[in-house]
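My questions will all concern the structure given below.
A single protein chain has been omitted from the complex, and every remaining protein chain is retained in its original position.
Then we have chain A:
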Amino acid sequence: MQTTKGLKLADILITIVISIVFGIVYKLWGPFYYFVKPFGFHLDQLIYGMWFIAATVAFLIIRKPGIALLAEIAASSSEFVTGSEWGLEVLIYGVVQGLFAELAFAAFRYKRFDVFVVSLAAIGSTIGSLIMDYYKGYIEALAPWNLTLFFVARFVGAILISGVFASSLVKALEATGVTQMVRSASKEDYDQLDR
C-alpha cells in the first residue's frame, strides 16, 4: 500500500469525513455570525476563526502534506452543498484559506505539530480570508479605527479558535487512541523498535 504516491484513499476519506463534520459546523456558524453582527464593533470577527478550523484539526490528526488544503476545500464544499448563505463564495474562500494554512505547515516541512505552528496556520488562513475580503468587500474603505478593530478581532479570534482550541481538541482526541490508527509511523516509533 505504501507504493502509491501522495495521499492514500484512507487519508483522503478520513480527512473528508472530519471536514464534513466541520462543514456542518461552518454552515451553522453562518446564522450565529449574523446573530453576533448587530452587536457592532466587529465582535463578529472574533468568531470568524471557526471557519479555519478544519484545516488545522485535520492536519494535526493525519500529519501529512496536502491535508490542510484538502480539509478546508472539503469543509467549504460541504458547507456550500448544504446551502450556505454565501453561496459559491465559500468555495473560493476555502481554497485560499486552505492554501495559506498549508503554507504555514510546509514552512516547517510538516515536522512540527505544536500550538505555535497551528496558530501560524490560523494566521495564514486569516491572511487568505483578508485577501479575498479586499477584493470582495472594499474593506480598505472603512474608517481607519474601524478597520484596525476589524483586523485585530479577526486575528485574535482565529488564533484562539483555530490555533489554541484546535490543538486542545486534537490532544483530547489523542487520548482516545484513534489518532494512532491513522498517522503513519513516526521516527520515534522506529527508534523504539531499534532499541
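For this structure, a couple of remarks:
Here is the rule we use: contacts are C-beta pairs under 8 Å (C-beta built on N, C-alpha and C of every residue); 3 or more make two chains touch, one makes a residue touch a chain; residues count from 1.
As a working rule, contacts and distances are computed from a predicted model.
The complex appears with one chain absent; UniProt names that chain "Energy-coupling factor transporter transmembrane component T" among the candidates "Endospore germination permease", "FMNH2-utilizing oxygenase", "Energy-coupling factor transporter transmembrane component T" or "ABC-2 type transport system ATP-binding protein". Residue in contact with the omitted chain (choice from A:S84, A:Q97 or A:S129): A:S84. Summary of contacts with the chain left out: across A:I92, A:L130 or A:V156, the touching residue is A:I92. Even with one chain removed from view, chain A keeps its contact list with that chain: residues 1, 4, 7-10, 12-14, 16-21, 24, 30-31, 34, 37-38, 61, 70, 74, 77-78, 80-92, 135-138, 141-143, 146, 165, 169, 172-173, 176, 178-179, 181-182.
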